[in-house]
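The other protein chains are all here in position, but one chain of the complex has been omitted.
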Amino acid sequence: MARKMTTQRRALKGLGNGVLVVMILWTAIPFYWMIVTSLKYDKEIYGYEATLIPQRPTMANYATVFRETPYLLYLRNSVAVAVGSTILSMIIAVLGAYAIARLNFPGRALLARSLVFTYLVPTSLLFIPMFALMSMLRLTDSLHGLIIAYLGFDVPFCTWLLMGYFKSVPVELEEAARVDGCNRVTALLRVVLPMSLPALVVVTFFSFTHAWNEFLYAYVFTSTTSARTVTTGLVNFMSQDVFFWGPLMASTVMSALPPVLMFLVFQRWVVKGLTLGGVKG
Amino acid sequence: MLTRRAILKHGTTATVLTTAPWWLVRKAHAARSAKLVVWNPAALAPQVDKIMQEQCYAYAKQAGIKENEIDYQIIGGPQLLPKVVAALEAGNPPDITRFIGGYAQLYREQGHLLDVTDIVNKMQKVPGGLFPVSLPGVMHQGKAWAVPQSVSPWTMVTRMDLLEQAKVEHPKTWDEFIEVCKKLQKPPKLTGFGLCLGLQNDTDNNVMNIIWGYGGKLVEADNKTVALNSKGTIAAVQMIADMYSKHKIIPKGAIAWDNTGNNKAYQSRQVVYVLNPSSIYAHLADSDKELYNVTGLMPIPAGPAGAIEELSTAEWLLFRHNPYPEVAKGLAEYWMAPENLRVMIEEGDGRWGPPYKGMYDSAFWKRPVFRHWRPMLERGRQFPSPGAMSPAAGEVLATFTIGRMMHRVLVENWNAEKAVAEAHKKVAEIYARHQKG
Partner (left out) sequence: MAISTSTTVSLPIPSSRREMGWGERVQRALTHDRTLGYLFLFPAILVIVGLVAYPFASAIVMTFQAKTAGAPGRYIGLENYRELFSSEQFLRTVMNTVVYTAVGVGVKFLLGLSMALVLNQERFCNNLFRSFLLVPWAIPTVMSALNWRWIFDDASGLINNVLVRLNLISETISWLSDPNLAMLSVIVVVVWQGTPFFTMSFLAGLQAIPKELYEAAEIDGASVLQQFTNITLPRLHPIFVTATMLSAILTSSAIQFVLILTNGGPADKTMIFSVLSYHLALGGAQRLGMGAAVSLIFFPVLVVFIVFLTRRMLREKGE
């Protein structure tokens, strides 16, 4: 009986490793093509001379991106919007989550429930009226407008995430602090927040990458170059010249780095955050 | 116990934190500080983009406008329309942009454009005047609402070297054309005819060009009676379908091309023929001299009703939301001043045909490669011919009605009669709607 188990186990191990290899190839090949295209000359990219491995790798495409497009501007804009919306949503969400988690007031349960509902409303539904709203408020073509628009998703989502986490901080710790003379606000700042550091990290990650990766609102709400982010600036580069895939892939590689790096660093917390957030195990 | 100091301290911190995002973006807010907002669609020949931008900045300098007061954007073709629509909705369209013929009438009808009659009158006074075909797209009740920018014949951009190699003559009829393509092409690397069939303007123009050759037309000369559904149209649609599915001389991917699809195909040497204005030719001048030298701009083959040439025009549209209309008007005039236009066209390697008759007497246009152009400018017809450019025609173009008709046949396997009948209905509905005012 025991030997059968080992064979079964070994077979499963082998299968698992096989599947792993396939999965890794499946994930890696598109990345390979993206990076490799960014390093090729036009002649190696197009038509039937296209090579699988660059014969003469070049950084020319990267140079083109900086020379022909205001990529640094796009980058700066993306950073500004991502950081701005993260800070703002963090503040609003921390306050809101604390209120729902700890404070007693009428309407609390209803609010908690409506939070989840709110962030699930898709942007493809709201983008037309949001656009009309932004136009009315003269917030189109501005990064302020984008930051505000992103709050619509970030605040409910982050509030809900933090709410769950705050609830798990033991009440006794807070009460002890308040015995020592803290009021609600200081208790929040000195006790609850430090204990919720993982959750705060997750919230930061989600807000930042959401803003960085967001496309639809940025595309529809902004059209002047000075307000474009990396995601929307790229799309404009398409169809400008007939041959653009080299520089396009170069800018794609560069633009994907920040969220990927953030993810790799904060991975463990992110997964935990998702778990806590309601996808329980 | 909360002291005033504590409140102040915490209050300040809170305020600073909350307003921090605004500090970060304060420089980036693009309030309308620009005196000139230009959305120039990509010319598909980078040297032309550059010349136009340089000329714009030169004009600005002469008009006393600083560089940081100009917002100049070069926009990819497929993005222009959604951007303009979105901008109109937000109430801040650009000061000036360029559209292919038809859109000017559409936006004029919606009340978005500036009266530029004075500019057009000046243009008429240039020796030789303007080609008659430049005017229907901009005139309405005696006033001009857009500035004619160019007149472009749609020629068969041809790999003359391949024809020579195989010792074939340029085909005179569509039947001959099909045979030549079948002979010359070497799938999968080389296909015969890069006919654009995606959902954008090139397609509608290409297909209508072929429909004329079979006796079909969009609308009658009265500009009211829609005449799309006819034996001629059906025959033409069927012929294109055959080229695609039966003879396989059109690349399969053509039904998804955007306005650079056929350019790309020719410039990567994947097709023998493309039906296009001269953007391809101009691009090659800079990017691929070898291919440039063997490229010919040939007339279109004839159908049973003859070989009808097509012209399209392009116009500068000036939107009236502009707080500095004189600046935009000045730019349009500057760009269209014959000396500046000559530079743009000749150093731009013939990217467009100028709308001034007189300019064709120069050495540039006498070059052999352009020998078919001049007659085409006289004889060529515009998209809704025998009707004229109008808001309705503009909407037909803007909604890619003809392209959709082709997709019914090529993608959904409808028969030509059914597809043409449906398209006819759609066009009639559009014309009826614009009739109502």
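Which chain is which? They are A and B, in the order written, and residues in each are numbered from 1.
Quick note on the criterion: contacts are C-beta pairs under 8 Å (C-beta built on N, C-alpha and C of every residue); 3 or more make two chains touch, one makes a residue touch a chain.
Bear in mind the structure is a predicted one, so any value in this text is a computation, not a measurement.
Interface note: of A:A149, A:V169, A:V192 or A:A227, the residue touching the hidden chain in the full complex is A:A149. Within the full complex, the residue among A:R138, A:R190 or A:K272 touching the omitted chain is A:K272. In the complete complex, the hidden chain is touched by one of B:K50, B:H112 or B:R342, namely B:H112.
Considering B:K252, B:R371 or B:K418, the position touching the chain not shown turns out to be B:K252 (whole complex).
By the touch criterion stated above, the residues of subunit B touching the omitted chain are 1-4, 6-7, 81-82, 85-86, 88-89, 91, 93, 110, 112, 187-188, 198-199, 251-256, 265, 268, 270, 395, 397-400, 404, 407-408, 410-412. Within subunit A, the residues in touch with the undisplayed chain are 1, 5, 8-9, 12-13, 16-17, 19-20, 23-24, 26-31, 33-34, 37, 45-48, 50, 52, 91-93, 95-96, 98-100, 103-106, 108-109, 111-118, 120-130, 132-133, 148-149, 151-152, 155-156, 159, 164, 167, 175, 178-179, 181, 183-185, 209, 212-213, 215-216, 220, 230-231, 234-235, 238, 245, 248-249, 252, 255-256, 259-260, 262-264, 267, 270-272, 274-275, 278-281.
In the analysis below, only the chains that are shown with their structure count from here on.
Those residues of subunit A lying in contact with subunit B across their complex are 46-48, 76-77, 80-81, 83-85, 87-88, 91, 131-132, 134-135, 140-144, 147, 183, 185, 220, 223-227, 235-243. The residues of subunit B lying in touch with subunit A in their complex are 2, 10, 14, 17-18, 20-22, 24-25, 28-31, 37, 42, 44, 46, 49, 71, 73-79, 83, 86-87, 89-92, 189, 258-260, 263-264, 267-270, 283, 287.
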